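Chains shown are a subset, placed as in the full complex.
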Amino acid sequence: MLEVTELACLRGDRLLFADVNLTVSPGELVRIGGPNGVGKTSLLRLLCGLSLPEHGAVRWHGRRIDRHRDAFHQDMLYLGHSAALNDLLSPIENLRFAAATHGRDAHEATCEAALERIGLSLQRDLPAKVLSQGQRRRVGLARLYLSEDVPLWILDEPFVALDVDAVRDLAEWLDAHCARGGMVVMTTHQDVPFRTAVRLFDLAEAAC
Amino acid sequence: METPQRFSLFRYAAPHMFYPLAGKMAPWFLAIAGVLTLIGLYLGFFVAPTDAVQGEVYRVIFIHVPAAWMSMFVYLVMAFWSAVGVVFNTRLSAMMAQALAPTGAMFCFVALWTGALWGRPTWGAYWVWDARLTSQLLLLFLYFGFIALTRAIEDPRRADRAGAILSLVGALNVPVIYFSVKWWNTLHQGASVSLTKAPSMATTMLWSMLVMALAAWAYTIAVTLWRVRSLILERERHTEWVGEVLDAAGERA
Amino acid sequence: MLSVFFEVLRRDLLLAWRNRADVMVTLAFFTIVACLFPFGVGAEPNLLRTIAPGVLWVAALLATLLSLHRLFAQDHTDGVLEQLLLSPEPAVLWVLAKVLAHWLTTAVPLIAAAPLLALLFDMEQSATGVLILSLALGTPILSLLGAVGAALTLGLRGGGMLLALLVLPLFVPILIFGAGAVDAHLSGTGAAAHLLLLGGGSLAALALAPWACAAALRIAVE
Amino acid sequence: MNWGSWSEFWSMGGSAFFVWGSYGVAFALIAVELVLVLRRRKHVIHRLQKLRRAAKATAARKEIRQ
């Protein structure tokens, strides 16, 4: 269970939002809403511990994440605006490296299956830099298919640059994750149909 | 009268015409190179007399000087092809420039290496900062730069064009480098020894050196033709004729 | 038409100002390299005085070299370069503006700092004057030729180092004439010939380099 | 003829290292270059043949789809 209490975020001179309170329980899909620049990305980075809040705290199973970082990171997966690919490595190498450094199953066959699933088997051995925008994004997202057992997924605009088929497929996978008791916190400006009831958390209300 | 003649001149600038021609010529040049090398070595080692001052070690000259000449000449030829490519926008010329570079660099290194080995017994040091040696070293860097740049760019067409620019800029600089280094050397009175104090050449020495130089020429032409064939295939791979060449090669295998 | 030139010049100078740290640090690098030498070769005053012009010129050359990679790199990654190449104005114009901005923000501070470092090496006053003059006439060639190298290696992995390999052989003559000018002055033969050659080289580079640079940039974004 | 015997020839008046070092390295480099050039040609043909087969296969697949 992820608990956010009285969170406030300061960027430069500007207090983006204050007094954000949010609880995410197993099986929930929370969508952080709000217009461009309201602070969604900033909030997600606070949630996963990449930056430190001005005020308030984030707790995972009741324990502050800044005090118990490693345990929290074990249970969490974050995908940001960038796909976190090395341009010289191929999709399969990037995927294996990401899994291995997070202590997840990184067998060749598992990774191949994930690549197959996102439709990049043909590009398996190309260097990532020649991939198209959407293909890069897909490789980043392939990590989701390796992380079924990671309870908390934090996703920043996962649907950007994906074509219609990929959007549908990803939405189904997020649904499946919630169905098996996982939690998803994400942002998106696109209108994506989920089977799970999406809880909209409108950040504009907390914005200063 | 004139039109057909021009046509025949430019005909072989087309890669698909040049490819089979290169394939036919290369073995001949390699054979010529082999024969000339054998003659040159025979003249150099068995006919040319022992040098009065240096003894036997001077026999390095038969590989040293041809290599040094070749390395300088090849860079100029590279620049020539690059200029042709820029002016006439022919694809083949950029490929020629790239095919020449590794051989030029190889000869450049051989000149340095043999010179260093020769220098030890004659000057007592493997290296002195003599003008000619120094410009040779810089030439090696120019070669390395060209090769590294064209290798670093993956798209062959981009690599061709970038290489052309670089070799032209470099070629404009070659004389500048040569004369500035010469001036620097005389100004500083640097090395107490100088290459110009060459052993007075016996005629047989001169002949064997010339024969070896011709052999280096023939060798360079042969290797370049072979290399350019690979380059042509890579760059023209989507054309009909390359498809036929590939199929033919497949049947033979 | 010329407005592109001034617009780009103004922007690049503004960016250099926002980014003062960068400019200061080129200078710092120059200083530190020059100061490292006494540690490396020992503090014998005569030895130091002998090698001073050479060391300062080498340091200036390296400092320029290292600042070169940022001539186009930022614009390349953030896509501004593409937009400039899609501009209807001739590319040589803004290339020249960028090179000029680079020279003003890196070479000029080096030239200004050189007298101080010459003092550290206990160089003669008149020799210092010649050093300054040689730097002023020689550094434009460094910027112009360097820009061609920077454009050719733009976006390539290992670009910064590849750049060094490409341009250093081209820089050698400038180093020879630059450091040579001071030596010639000290030995009494007079530095005029050296300085004239440097000036002539600058003009030649000014006439040719921008074209090569523009062509190389077009290749780089492709 | 300059040499009385083969061993005299090989010792090069005491400069064997310098003379044979020069020729040895030079010819070794030439040999290496020849091998590399021929190997490169083989690689290129092999690679292009593979690509050609792949292109043919996709073209055929496209034909079937239509």
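List of remarks:
When the chains are written out, they are named A, B, C and D in that same order, and each has its own residue count from 1.
We adopt the following convention: contacts are C-beta pairs under 8 Å (C-beta built on N, C-alpha and C of every residue); 3 or more make two chains touch, one makes a residue touch a chain.
Here the structure is a predicted model, which means the values were calculated and not measured.
Counted over the whole structure file, the protein chains come in the copy numbers A x2, B x1, C x2, D x1.
The rule we apply is simple: only the chains that are shown with their structure count from here on.
Our note on geometry: chain A versus chain D, Cα centroid distance of 51 Å, whole angstroms.
Chain C and chain D have Cα centroids lying 41 Å from one another. Chain B and chain C have Cα centroids separated by 32 Å. Within chain D, not a single residue touches two or more of the remaining chains. Against chain B, in their complex, chain C makes its touches with residues 145, 148, 152-153, 156-158, 162, 165-166, 168-170, 172-173, 176-177, 180, 183-184, 201, 208, 212, 215-216, 219, 222.
Every residue of chain B that touches chain C in the complex is listed here, in rising order: 138, 141-142, 144-145, 148-149, 152-153, 155, 158, 161-162, 165-166, 168-170, 172-173, 176-177, 180-181, 183-184, 187-188. Chain contact summary for the complex, chain B toward chain D: residues 45-46, 48-50, 55-57, 59-60, 63-64, 67, 102-103, 106, 109-110, 113-114, 117-118, 120-121, 219, 223, 226-227, 229-230, 233-234, 237, 242-243, 246, 249-250.
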